[in-house]
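Some chains have been omitted; the remaining ones sit where they do in the full complex.
Should a chain be cited, it is by its letter among A and B, assigned in written order, with residues numbered from 1 in that chain.
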Amino acid sequence: MPATIAPPTADSIDALRAIGREFHARGWSLGTSSNYSVVAGRDPLELLVTASGKDKSALSRDDFVRVDSDGRVTDGSDRRSSAETLLHCTIAELVPGTGAILHTHSPWGTILSGADLPPGRPDGTLRIAGYEMLKGLEGIATHETHEDVPIFANTQDMRELSGRIRGRFAGLDFKAPGRPPLHGFLIARHGLYTWGRDLAEARRHVEIFEFLFECVARARTLPAAAAVQQQVQQQQ
Amino acid sequence: MPATIAPPTADSIDALRAIGREFHARGWSLGTSSNYSVVAGRDPLELLVTASGKDKSALSRDDFVRVDSDGRVTDGSDRRSSAETLLHCTIAELVPGTGAILHTHSPWGTILSGADLPPGRPDGTLRIAGYEMLKGLEGIATHETHEDVPIFANTQDMRELSGRIRGRFAGLDFKAPGRPPLHGFLIARHGLYTWGRDLAEARRHVEIFEFLFECVARARTLPAAAAVQQQVQQQQ
């Protein structure tokens, strides 16, 4: 991904506010859940991130905070940034070319991540394989592939979780030619983190992941073809 | 919860009307179901509550009634307050600091409350555990907790139900520091009651509970991970 950074102007803020309204309406950012950021500078790293505890359906222009690479507020305000700011910083640092990061809380992501991370394990994987819609993730050009979405056990300790993310990302090369090794991760019974070169790409990734989560989860509730045949015969 | 009481001005009425339109559109207040109130005074207790039998998608400014702590109309009008007014009064009395109370009828709340209250029992419990979204309930700061939502058997006798609620709330200390002991309850195959210091908080609690009900119910329809593996292998 070439480094295309969205400048954190009023335009960025209004675009994030529009995403809040949209994602609330689509059920992915209810209550005061979710947080969003855009990369405001790379040298040094600076992010514009949603302030803590705001209703995402009604973000005002003041509900954003600038933070440095360690999540400290740099704009002189007394607003607190989102509790999960450090994860945004970690992603922006580890994934080159990231221009925007979106974190959402959807029913399907919550349910699947809870179902697929065995209790007591620090992390697991949700494999999404064989769907045409995978091509909506940047750099994927065929359905004959899979996306292994990391699932991390939930915690309120962001330093600890950031460490686990660093550990898991350590073996990944986001600068290699071809598709990125991954496009997002889940926190179990909590939600999705995904990103993109700019806000439009990050928004598309949320939309694609949500579609795929719904398909994977609903497909599991369908009885196998053989069972359907048997059931139809029993009813007749 | 500090006692922040929303004054029952025209603003409150318009806010309740907006909630009616929103909750109808979201499928939580269909037909003439549901009723909403704000606390209009504390000494003596007075509530502003939706009038009986109104379509919640089209509440007019006249579709509200003032009642006293026993649910009697105090504004001299001949409008009848909602049949369940007494439950609003009971909650306002038992939960200190309550400024608004919302009662909704959603599919997931209806289904879960019916599934989890054993027949013949006067009340039961729906445990919601381990979800990040629990933090959307006032005072909850971690997912490593649970909310035990009381389920009461349905009845048309509001005095009797009010008595059961008083009995169940008797051992609870809503004034203790930290999180409230609970944020709402279900009536089986009927709906949800939740509340907040003000209307915005009560509305958020409805939204959060609905999300959690959907997650809990849908998660039950997913086969266990082991069964999924087996099914996938049989299909291949």
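FYI, a contact is a pair of C-beta atoms (placed from the backbone, for glycine too) under 8 Å apart; a residue touches a chain by one contact, two chains touch by 3 or more.
Remember, it's a predicted structure, so these values are computed and weren't measured experimentally.
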{"item": "With 2 chains placed, the number the full structure-file assembly comprises", "value": "4"}
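Quick note on the criterion: only the chains that are shown with their structure count from here on.
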{"item": "Turn needed to bring chain A onto chain B - CA fit, degrees, nearest 5", "value": "90"}
{"item": "Complex contacts: residues of chain B adjacent to chain A", "value": "130-133, 135-136, 141-144, 200, 204, 207-208, 211, 214-215, 218-219, 221-223, 225, 228, 231, 234-235"}
{"item": "Chain B-touching residues of chain A, taken from the complex the two chains share", "value": "27, 30-33, 55, 105, 107-108, 110-111, 114-116, 118, 154, 156, 187, 189-191, 217, 220-221, 224-226"}
